[in-house]
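Read the structure below first, then the notes.
Showing chain A:
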Amino acid sequence: MSKELNIWLDNLLSDIESVQFQRRNSRRVRVDVGSEALPALLELLQGRASYVHLSAITCVDWIEDGQFELVYHVWSYETRSLVSVHTRIPRDPGVYLSIYDLYQPAAFFERDIHEMYGLYFEGSPDMEKFILTEWNGPPPMRKDFDGEAFVNEHFHWEQYHPQWLKDLEEEGGGITVRPEDVR
Partner candidate 1 sequence: MSPGELIIELFLMPLVAFVVGLGMVLMYRRIGARIQRRVGPPFFQPIYDIIKLYGKHTQISHGLIHEIGIIMAVGGYVAAETLLPVPGMSGLADKGGVVTLAYVMMIPSLGLALGVGQCANPNGSIGISRALTAMLAYDIPFILVIFGAAYVYGTTNLADIIAIQQQQGPGGWGIVQMPLLALAALLSLQGIMGKQPFEIYIAPAEIATGPMVEMSGKFMGGLFVMQCFQLYTVGVLYTTLFLGGGEYWLTFLPKIFSVVAIPMMIAFVFPRYRTEDVIRLLWKWPVLIALTGLAVVLR
Partner candidate 2 sequence: MSNELENIPIRQELEVLQSGQKRTNPLANVFDGLVKFCRSRSMFMLHYCTGCGAIELPPAMTSRFDMERLGIQPMVTPRQADILLITGYVSIKTLKRIILTYEQMGSPKYVIGICSCTVNGGMYWQSYATAKVLRDYLPVDVYIAGCMPRPEAVISGLRELMEDISSGRAESWKKYYQHYDYYLGNQQKLFGEDWQTPTDIIAEARHYDLMTEHTLGEHTALLEKHQKPLEALEMRLSVKDKQKV
């Protein structure tokens, strides 16, 4: 039965024009879809094809394209296959629709993406900060946030240069590459 469902789904998805369909192996499917059609597709997957488990939502910051890519990984316990639905939305203003009413786990992922990327999901039950409650800087996972520069600006390093090391250096040994250079 699950095999039939798979075939049915493959045929269906191949037929829809706005959907790019790509089967990688028996248990992985990649689907590319326009952002306006995504909720409908997920509803179809969940309601008609038993993809009830939302494994994850991933956000990828394609800064050069000025886009966020959202990847919804949904899993079917019946067909035992995973569909990754890719969509792209413009980086600015960074607002998208929540799929909380379809998949409850989306609440966590959307909240996470919101605080890490600043991408707002309309209709998500809770867009408050969770991990970065005491963080005032920009959303850190954006590619334009340079973590290393932030660190160099805010922290300094332990200077560890004990006598034995100095002795070694006098003999011509010691650390050849300074820690700063490694970094």
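How were these candidates chosen? In short, all candidates are chains of the complex that A comes from, given by their letters.
Criterion: a residue touches a chain if its C-beta (ideal position, glycine included) is under 8 Å from a C-beta of that chain, and two chains touch if they have at least 3 such contacts; residues count from 1.
Predicted model, so just to flag it, every value in this text is computed and none were measured.
Enquirer: Can you pick out the candidate among 1 or 2 that touches chain A in this complex?
Expert: By the stated definition of touch, the match is candidate 2.
Enquirer: Per the contact definition, I'd like the list of chain A residues that touch candidate 2 in the complex.
Expert: Contacts found on chain A: 133-135, 137, 140, 145, 147-148, 150-151, 154-158, 160, 183.
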